[in-house]
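Moving on, here comes subunit A:
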Amino acid sequence: MNRRNLLGLLGMSPVALAGMPALAATDKKTDTKKGAAPAGPILEVLNPRGTPPPITLIPMAKRLDTLNGKTIYLVSDGFPGADAFLNQISIWFKKNMPSVTTVYRLKAGGFADDDPKLMAEIKDKGNAVIMAIGH
Partner candidate 1 sequence: MQIEKMGIPTAPMVTIAFKDLALTNAAKRGMPHERICFTPHPVWGKTDEQMYAYLEGNDPVSGKPLMKEVIGALTDPLTADESKSGTITPPTGEPIFTGTADNLQQQFLDNGMTDFMPILLPTREKVDAMLKATSHKPDEIVGKMTPAQGAFPAWSFTVQQVAVNAVMAGALPEYFPVLLAIGSTGISALFSSTNSLVSAAVINGPIRDKLQMNYGIGAMGPFNQANAVIGRAWTLMSKNLDGGGVAGETYMGSQGNVINYNNLIIPENEKDSPWTPFHVQKGFKPEENVISFFFGFDITQGQGGKGLGMKPIPHYHEAMSANVAPFASLFGALFIVDPLVAHGLGDLGFKTKEAIADWLQKNTTVTVKDVKTMLFSGLPRGPEAANLTDDSVIPKWQKADAFNLVVCGGQTNPYHQLANMSYRLSVSIDKWT
Partner candidate 2 sequence: MAPRLDSLHGKTVYLVDTGFHGSDVLLHQIQAWFSANLPDTTTVFKRKAGPYAEDDPALWKEIKSQGNAVIMAVGH
């Protein structure tokens, strides 16, 4: 896991976004593990990375004061098990917050695609969304 964290720095983890240097010039772990590295000429080598597009930050939507009396859309991305899981969530709301209305919807298209029709419906009739992703 520690190695993966290290790799995460390179990609685009939240930590990197917070302003930590992406790459340490030398890696401490390396030095301790290898003992004294053999001397040799100092080389200059090029970075193999491509160019990622700039990321536009999306401000999150304003939160609701309370869920009482609100309509929550339960949206499945279509992975196996998501429907049964969201059904349990609607049962939970019935038991614990009966004033909340829940509406189950399966997102059309592949898991990474948008579903504009559903988005329009949620904008029109919903107050909040719970989305199940993965299986």
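Criterion applied: all candidates are chains of the complex that A comes from, given by their letters.
One rule holds in what follows: contacts are C-beta pairs under 8 Å (C-beta built on N, C-alpha and C of every residue); 3 or more make two chains touch, one makes a residue touch a chain; residues count from 1.
Nothing here was measured: the structure is a model prediction, and the numbers come from that model.
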| item | value |
| --- | --- |
| Touching candidate - 1 or 2 - for subunit A as found in this complex | 1 |
| Candidate 1 partner contacts - residues on subunit A that touch it in the complex | 3-4, 6-8, 10-14, 16-17, 21-23, 25-27, 29-30, 34, 37-67, 72, 79-82, 84-85, 87-89, 91-92, 96-97, 110, 112-114, 119, 122-123, 126-135 |
